[in-house]
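Working notes, beginning with the structure itself.
Of the protein chains in this complex, one is absent; all others appear in place.
Chain IDs A, B and C follow the sequence of writing; residue 1 opens each chain.
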């Protein structure tokens, strides 16, 4: 519904140090400046990275929001996977998951293929 | 030189209540965030509307900056005219003056012309 | 379906802000013409109104200045100006995000429009709406042409934008009206504010009524600046409306220089076959 508002808040947090300061000091005031559903608000506050992913937040925004909350890369990827399990497929936007073997398995497969050729 | 920076600061003051608050409370900090020449800084701080006009600030930005400083419309127009006298013609941008008889004289002339026809 | 209405009008803030300082007769005639234009639009039973305007640093600045922009939201807000100054109450104005998106995708096939999921109307849209849709009951699709910060949108691209809007509008099932808003000659917010080049305005409107593409797009920016002032750059919106009329001829329904409003106040309509 208000995916634009969720993404705008995340964009501002990513790009504007002053918004980050305010978000740390008076989060509710910052949230109140955006028209959010209860679900969106909850997902931002927790933060529920998996739910934000399912709501359709663009990964190029979401990865920075995760980093802001000190969630490191692998935990960020895992949170999205858990989001899909708990909340179902991505509802909006172009960041749906397709299923993937994972970087390690992929790397190993490429190496095998290279040795064969 | 840094007309873009001058105009950006004025744009932000026009559009963002928080920048206005900060400009009132800690003007020097806000000014320091923009790369300004001494002349530009002086023109903003005074404020010297006539000089800002001559420096090339777009009227659609400048009129709001004047209003922010409680300079009413006729005083704003007069400040630009004085700027031309004191600092010479507009140096940059598309807001040069061309000379004009003034609204009252113009109005009277139109009325006369209408009566003749 | 084919565009149902296509017109153009002035948007000068003085029209509402300094209303009582104008010659009473001229002012009343202008306001009547504006209201008649609103009636004419309503008579075509539009589902939405595309407003092609030229804003004044309300949404767009030189950090990312689009040649063309279109709004893509379910509602907008305006006017941004001080309500007491402009004498128009700030309010939410209805939009239609899904319709906007269809139109934008259509326009994008030939013209590279920036899309905006939020938009704050300034007097460029709010003054016309104040008279045309006083009930604010018609969804608006706002559009903008850069007439303010050089390098400005070339006139022939403003024409291409009008053509693209028309093609996009014709391709959706909705009944759409289009109004361009802008000044002709004027020198806003300068020591020359109030100056009007009436002869230049009449010549431009004659070209517009004739829908003469070559004549409309033949001005250079230097000529416009010399004869029509920095406000004259706004002829781009009128040119887009002419292109959207797809060859139809126009009628100048009202045109009167009113110095305290700073422009030749104009109401004009293209006689498109709806």
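Methods note: a contact is a pair of C-beta atoms (placed from the backbone, for glycine too) under 8 Å apart; a residue touches a chain by one contact, two chains touch by 3 or more.
Bear in mind the structure is a predicted one, so any value in this text is a computation, not a measurement.
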item	value
Residue among C:68, C:200 or C:233 touching the omitted chain	C:68
Interface with the undisplayed chain - residues on chain C	59-60, 62-69, 101, 104-105, 108-109, 111-118, 151, 153-154, 156-157, 161
Sites on chain A contacted by the missing partner chain, in the whole complex	4, 7-8, 11, 14-15, 53, 58-63, 67, 77, 80-81, 84, 94-103, 106-107, 110-111
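In the analysis below, only the chains that are shown with their structure count from here on.
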item	value
Between chain B and chain A, distance of the C-alpha-averaged centres to the nearest whole Å	44
Chain C: positions in contact with at least two other chains	none
Of all residues in chain A, the ones touching two or more other chains	none
